[in-house]
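Following: one structure in structure tokens, then a few remarks.
Selected chains only, in their assembly positions.
Residue numbering begins at 1 within each chain, and the chains themselves are lettered A and B in the order written.
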């Protein structure tokens, strides 16, 4: 069982079982659990993914939508509350598309995660292990996501890489 | 040495030494070994890859081609026979290109792998650790491959991730 005040960081590829693993970890703690969803449904494909994720969760869950103000959502919750943030890469995408100052937003978020107010489970995508993308925006996103993942990992007390649904302990 | 009835799942990136590692594991068992090839030669590049893989294998091997009917090939073999399936992602590609019901095919395959009739070594690609692909078919493939890998890993008794030719134990 994680400390009352700690961050467990779950990183992995697409369909690697990150969210399911995070849900398994958090539901081993007493309910209620808060799910902070960062997804924004831009299109039908995304709406389906969101619905698929929600369908897996059941009773005991409270859901907050925080496509941009993740810091606000985290700090609004009572101390000790188990929280699942799913996921950082969508949150980052939303800020990039809104043309916000991504570096400043990441710094604010990491400062908040460095002082967790409960057992927080944070999910993110690893996107840097393929070929260099053709377009500059994808490269910028990949760089920003990689830097954010490093920063979050450095303040997390546990870091797990999911591979084919299985956790590989990194920290 | 693996159990007589078990699945060892070897997952990795392109040119990560998956096939070579699987061949090293299976050839530590007594011959004959059955190689089930799922590749279909659509073009010259693919023909070269297939030839390269075959050239590495020598005596003691029997080869079956099963671009689509992998379940049929697996269940046709005598009990206790060491088998190498190379690889699941090509098999999945073939079913997607043939516009088959991929979910049903995966379910059938996983049910077969859940009751292995020999020491079976199954190779697959991890394709979900890059940037989100531009085209919808690639995204669909990535999702299907990730889900299949999770399902196979869940019924396997051993799971290995190959990195630069070296095995990293995941399960």
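Methods note: contacts are C-beta pairs under 8 Å (C-beta built on N, C-alpha and C of every residue); 3 or more make two chains touch, one makes a residue touch a chain.
What you are looking at is a predicted structure, and each value in this text was computed from that prediction instead of being measured.
Peer 1: Assuming all chains share one sequence, and 2 are in place here, what does the full complex add up to?
Peer 2: 3
Note that only the chains that are shown with their structure count from here on.
Peer 1: Please compute the C-alpha centroid of subunit A, do the same for subunit B, then give the distance between them in whole Å.
Peer 2: Distance between chain centres, rounded to whole Å: 31 Å.
Peer 1: Touching subunit A in the complex: which residues of subunit B?
Peer 2: That would be residues 9, 11, 13, 126-132, 136, 139, 142-143, 145-147, 149-150, 152-154, 159, 161, 168, 170-171 of subunit B.
Peer 1: Which of the residues in subunit A end up touching subunit B in this complex?
Peer 2: 12-17, 45, 126-131, 133, 138, 141-142, 163-166, 168
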